[in-house]
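Notes to accompany the following structure.
With one protein chain withheld, the remaining protein chains of the complex are depicted in position.
As written, the chains take the letters A, B and C, and residue 1 is the first residue of each chain.
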Amino acid sequence: MTDSAVEAHFDEVIARHDRIEPRDWMPDAYRRTLVRQIAQHAHSEIIGMQPEGNWISRAPSLRRKAILLAKVQDEAGHGLYLYSAAETLGVSRDELVDNLLTGKQKYSSIFNYPTLSYADVGTIGWLVDGAAICNQVPLCRTSYGPYGRAMIRICKEESFHQRQGYELLMTMMRGTPEQQEMVQESVNRFWWPSLMMFGPPDENSPNSERSMAWGIKRNSNDDLRQKFVDMTVPQADALGICLPDPSLAWNASREHYDFGEPDWDELAAVIRGDGPCNAQRIEHRRRAHEDGAWVREAATAFAAGGEIGD
Amino acid sequence: MTDSAVEAHFDEVIARHDRIEPRDWMPDAYRRTLVRQIAQHAHSEIIGMQPEGNWISRAPSLRRKAILLAKVQDEAGHGLYLYSAAETLGVSRDELVDNLLTGKQKYSSIFNYPTLSYADVGTIGWLVDGAAICNQVPLCRTSYGPYGRAMIRICKEESFHQRQGYELLMTMMRGTPEQQEMVQESVNRFWWPSLMMFGPPDENSPNSERSMAWGIKRNSNDDLRQKFVDMTVPQADALGICLPDPSLAWNASREHYDFGEPDWDELAAVIRGDGPCNAQRIEHRRRAHEDGAWVREAATAFAAGGEIGD
Amino acid sequence: PDELARYCLGLADDALIMSQRLAEWCSRAPEMEDDVALANLALDLLGQARLLLARAAAASPGIVPELPEGSPVPPEDALAFFREAGQFRNVRLAEVPNGDFAHVVVRLLLFSVARFEVLERLRLSRDHVLAAVATRGVKELSYHRDWSGRWFLTLARGTQESHRRLLAALDELWVFRGELTAADASVTDVGVDPSTVSAAVDAVLEQVLATSGVERPSKGALAGVGGRFGRDGVHTEHLSLLLAEMQVVARAHPSGRW
Partner (left out) sequence: PDELARYCLGLADDALIMSQRLAEWCSRAPEMEDDVALANLALDLLGQARLLLARAAAASPGIVPELPEGSPVPPEDALAFFREAGQFRNVRLAEVPNGDFAHVVVRLLLFSVARFEVLERLRLSRDHVLAAVATRGVKELSYHRDWSGRWFLTLARGTQESHRRLLAALDELWVFRGELTAADASVTDVGVDPSTVSAAVDAVLEQVLATSGVERPSKGALAGVGGRFGRDGVHTEHLSLLLAEMQVVARAHPSGRW
């Protein structure tokens, strides 16, 4: 095919909401945008292991310990699929890891908040995974094939995690008054950061428009945020907890919940690197990576048939 | 003075139970024996910080935390005096530390047993410091001046520690049944190792005789062990705990308590290096020493007036 | 039944404490694939621990720590979270703190080779629960043995650095291995006396060492305290610290629902 023919093919695939595959021609900017987005998503899974992983050793029942450990393991698995998807675009895992550790690529800022009680494990499942699913379900139909297929598998598992998180909170709400307080306190801390997971308001989201045109992104930030709020409020009621937003109210004319404005300044600080856990998260990852260097070298040498004497 | 005159002076000082001072002539073997004994004693203080130090972070009251921290600090202080006393015999602290880390010099085997509950803090004070005092009080009259004077100071502090340990156990015995059990369990573990602190039975103690002739050592192992048992049994009765020795009984004809035989095989294993904590204790010390190397270098460089640019 | 319960606790606590140490690796492995594998190992052992704790509680309800009236905490959790260190029956090998990756490989090798042999024989137990746990467990342990054996070989023959680290880990952990096959004849009617698998364990380790070109360490076994070891409730200083962390949330909420 000629240059213009491949370009026309690309445009046509996008237009009929079909998939672009690794061997297809694609514009450089499309490739770059995808790499950035998939990498950021992969990094989020890997860094996201830490806040929940923080409570594996202290899980208060063996059943919950198994559930939590399996969940964090799934996140490692998601990271693996997504790094693989990114690799189909011509970047190596080493480069991606390096981009994470040097701060060239970001991960979701939600993981720069600390987990401070076991209820946070439930809240992260319910709110953070819930928000992630709102963001990600549309990505199952994203225009790049390997990414879309990874997202289908991931979304299935995330939904499962979200139900487990909600179930933990529901169980705790049926427990002692101290447990109920623990849930409420946790939701108080995570509510606003969860809303910020949808990104800045549409009017301040410079990259969104092009991503939507290319079918990489399928919904606007504000639409998804509204959808999340509408979905979550009845769940909070069912739990018997109070969302920490005095402006939250059903708007019959819009047929949506009205809600207040997140603290965008705090979000900006967290994105800038001054969040409560940014340094800790990257340091943890860097240390794991450095501590593992000799093992990776040994595995490579062994695979290459190398053999050493005593 | 002539060679024979200095030798006569030495013998005469020993004979009248007076002190040899650093500048006095002394036989090489006397010097070597002293260095070995003082070093072993110093190492015991330094390694002895670990078993009790293990519980500082978990002390169950702030008062006990302060007492324990101050006690372990005193042990560091004792280590300091004793290394200084050894230095008067012409060895450097670096050599001594090296001898400890390479296993060339020993420390008291009692510290190769683990501390497994807070009661152990009390038991170590009562039994281990108690046994140490029995060993050490005669050393206040030891023939080498700097060692004897260090021992006077150390014994005073050790007695204080022993009373604190006993007082902790007494307080716990007035507490809950669980606390009483904890004390009994702790004493069960430490009783026999404490008896072993006096060394092998006299008939198997090859170095003892010469050390006694030189006035370095003032009492036989078995005499001190008997003295310790006689002193301790009434204290155990006052505490309301049971010493774990079915043979323990007052012998009216000897006017001493009879008691059973410690497990000398276990002691041999511990001395050989296979005790429960030998490797851990030395590894802890080695790590502290290695981790501190750059600090010692920096202090030396700074003291030498060194100054570095950016 | 008390003896059976004690026997189950030994097997359960080995699995539980190993699982806790393995889970500490989570998000710290050299590669994501290893992270996933280590979590799998931890999950397998955690599963075994749960069944065995439940079996212990069923055999002898008196061993389950008492909780406030009406507490919904199930027996497996009461046993895991409300016993003191001195009531745990695991071998000391399981509880020593994690080191580097060679450390986890060597510990798992020593542990899984011995546990595999025990579980293999336990499949024939007259106790149907133990037999069922063993039947499932043997498959899991077979994988653990392979995983650690493969890594042992890889590190032994990888680089000089990996070889050096492997030997250091082997040197540190070898002294703990005696407890895994120490005699425990108390329940030979339903259990397996570990001392009967000693030769089989030795043969497998010998083969791994030979294949890897690693010399068998000469160090003796670690002494106990007055002849008491991990199975007797006399542990290293590390177990109570591990439990302080593991049990903290459960203990803060003895009537909690999770």
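Convention: a contact is a pair of C-beta atoms (placed from the backbone, for glycine too) under 8 Å apart; a residue touches a chain by one contact, two chains touch by 3 or more.
In this text, all values refer to a predicted model and were calculated from it rather than measured experimentally.
*Asks:* So one chain is hidden, and I want to know which residue out of B:Ala8, B:Ala29, B:Ala66 or B:Met212 touches that hidden chain in the complete assembly.
*Replies:* B:Ala66
*Asks:* Using the touch definition from the top, which of B:Arg174, B:Arg210 or B:Arg272 touches the missing chain?
*Replies:* B:Arg174
*Asks:* In the whole complex, what residues of chain C lie against the chain that is missing from view?
*Replies:* Where chain C meets the chain not shown: residues 84, 240-241, 244-245, 248, 251-252.
*Asks:* For chain A, which residues lie in contact with the unshown chain of the complex?
*Replies:* Its contact residues with the unshown chain are 51, 54, 58, 113-117, 185, 188-189, 192-193, 263, 266, 269-270, 272, 274-277, 279-280.
*Asks:* What is the set of chain B residues that contact the non-displayed chain in the whole complex?
*Replies:* For chain B, the residues touching the absent chain are 46, 49-50, 53, 56-66, 69-70, 72-73, 76-77, 79-80, 83, 118, 168, 171-172, 174-176, 178-179, 284, 287-288, 291-299, 301-302, 306-308, 310.
By our rule, only the chains that are shown with their structure count from here on.
*Asks:* Just by CA atoms, which chain is the most central one?
*Replies:* Taking the mean of all protein C-alpha atoms as reference, the closest chain is C.
*Asks:* Using mean CA coordinates as chain centres, what's the chain A-chain B distance in Å?
*Replies:* So the centroids are 58 Å from each other.
*Asks:* As a quick test, compute the distance in whole Å between the mean CA positions of chain A and chain C.
*Replies:* 35
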